[in-house]
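With one protein chain removed, the remaining protein chains of the complex are shown where they sit.
When the chains are written out, they are named A and B in that same order, and each has its own residue count from 1.
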C-alpha cells in the first residue's frame, strides 16, 4: 500500500535535485560567458592600474623594478617640478582648445547635415571621413600643411597678406597648431554621434512646432538642444577623455617641443617611462592622469544625472 | 469662440520622387464645424492627405482652400489649424503645462491669456492635477489628453488628428472616442480625423471618406455608406464582421448563388454579379419562408448576439449574426433565410454597386 507513495516522493526529490543542479549550472554558465572578458580586464586593466599605483610609491631602477619605498616622494617631486607643472598646464590648455571648439564645430556640421536635402548622404560621408583617418596619417598631412616654407598654412597667410609663421617651431603657437589638427581629426567621430542623436529626435516634434509656427532658432533652443543633451553630454565626456589621452599627434608633430610647450601628460609619461627610464615618476604621472579622467567621468555622470533629459 | 472654417480640395495629387503616386486626384469639400473622418487601410494615403492639409508636405498638383483662402503656399503656422499626432509628439523635457502652452507666444497672446487658456483646456480634459508633471510620468490616456489640450488652446478653427487613439487599449479608446466627439461639438471646430479603424469612423463621423490606394471610394454619412456601399471594397471595409460576398449569376430575375440555392430577385440585371449580404441579414428560417441549409463550422457566443460561421461553398465561409443566445454546435445543420431586399449586388468586373450604376452615378 505504501509503495506508490514512496515512489512519488522519491520522484519529487529527483525533480527537485535536478532543478537545483540546473540552477547551479546556470549560475556557472553566466560566469563562463563573462570569464574571457573578466580575465583580460584583470590582466591588462585592473592589475596594471593597481601596479601603477604601487610603482608610483617606489623608487625604481631602469627596468621598472621597485627599489625602495618612496611614499609620496614621487608625487611631491612632480608637484615641485616646473616641467611637470608645465605639462599639466599644456594638457589643460589642450583640452580647453580642443573640446569646446571641436564639439561646437561638429554640432554645427551635424545640424547642417540633418536637413532633408538631395545628396545629403554625400556630405555626411565627407564630414565623418576623418573618423577613418589614423592619427599617424593625419599628423603627417598636418605636418606638411604646417611646413614653414612649402606648407599650405603659410601660403594661406601670405594670400591674406599676413606674415608667415613657424607654427610648430614657435612655443607660443605649437600647442594651438596641434589643437587645430586634433579638432579636425576628431570631428568625424563627434559629428557622427551627434548626427545620430539628432536623427533620434522624433520628427513629429518638429512638425508640431512648425504648426505652432515657432521660429527656427526657438525650436533649436527649446527642442533640439534639450533633446540632444544626452548625446551632447556623452560627446563632451568622450572628447575630454580623448583630449587628456592625446599622444600620436604630439609624437609626430612636435615631440613635446618646442621647449616642452606641447609636452602633454601622456607624452610626458611616455618619455619618462620609455626614454628616461624613470618608471616611478612615470607611474605617479599615470596615477594623476587616471584621477583626472576619473574626476571628469564622475562630474559628467553626476551633472548628467541632474541636468540631462532622458526620455 | 471663433469663426467656423470650411475646407475645399480640388484634384489633389501627391507623388514622391521614388515614383509611386500616393494620392490620385482627391476632390472633397468639408463643411464648417463638421467632424470629417478619413478612413482606409494602411498605405491608402490618408495620412499623407492630412499632412498636405497641415502644410507639412507640398501637393504635387491640385488646390487647397482653407476658409475661402487659397492655401497651397501657406506655411503650416499660417493655416490656423492645430494637429494631434499619432504618438502625441509631446516634448519629453517639458512639463504638461509647458507642452500645452508651447508656441502660444508666436500668436502674440499675452502671458495672462496664455495661462488662462491653458487652465481652461486642462480643466476641460481633467489635467489640472498633472500640470507640473513631465509626459513620462503620465499614463497613455493622460498623454493623449495633453495632446488634445495642446490642440485646443490655440483656438484654431480647424483641428487635424492623425490616428490619435491607435496607441491606447480598447477600453480607453472607446472612452476617448466619445470624449473627442463631445469636445469637438462643444468647441464647434472643424475636425478632420484620420483612422484605419472603421468602428472609429462609423461612431465618430458626421461624414466620412473612404480611401483606397490613393483613390476616393466613397464619401458620405456613415449609415448611408453602410447601407449603400458604392463598391465591393467599401462594403467589405465598413462593418464588422465584414459583409459576406459570393460570385453569382442573375438570369431572368433569378439569382443562382450555388448549385442548390437560387432565389428570385427583383433587379434589372443579366449575367455575373457579386452578391453581398451583411451578417445581421442572414436570418434563421421560419417555416414557410424560402430557405437554404448549411453546416455550421464555428459558433461564437457574445452574450447579446451569436456569430455563426458556415461554409457556403467549398473554401468560402460566411458569417451570420443573430440576436440573443443560440445553442448551436459545429456540425449542426441550420436553415437560413435572406430577404432579397437586404442583398447588395456588385457588377462582376468593376465591383461597383449596380444600384449606383443604374442611377448613372458611377465614379
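Going forward, contacts are C-beta pairs under 8 Å (C-beta built on N, C-alpha and C of every residue); 3 or more make two chains touch, one makes a residue touch a chain.
One rule holds for everything that comes next: contacts and distances are computed from a predicted model.
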- Record-based protein name (UniProt) of the chain missing from this complex, from "FMN reductase", "Energy-coupling factor transport system ATP-binding protein", "Xanthine dehydrogenase iron-sulfur subunit" or "Carbohydrate ABC transporter permease": "Carbohydrate ABC transporter permease"
- Shown chains contacted by the missing chain are A
- Query: Of A:90, A:208, A:231 or A:263, which residue touches the hidden chain?
  - Reply: A:231
- Message: Touching residues of subunit A against the unshown chain: what are they?
- Response: 26-27, 29-34, 36-41, 43-49, 51-52, 55, 64, 108-109, 112-113, 115-117, 120-121, 123-138, 140-145, 149-150, 152, 155, 184, 187-188, 192-193, 195-197, 199-200, 230-231, 234, 241, 244-245, 247-248, 251-252, 266, 269-270, 273-274, 279, 282-283, 286-287, 289-290, 293-294, 297-298
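What we mean here is this: only the chains that are shown with their structure count from here on.
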- Query: Can you name the residues of subunit B that touch subunit A in the complex?
  - Reply: 54-56, 75-78, 81-83, 85-87, 89, 91-93, 102-107, 136, 150, 154
- Listed in rising order, subunit A residues that touch subunit B in their complex are 202, 204-205, 207-215, 222-223, 226-227, 229, 309, 311
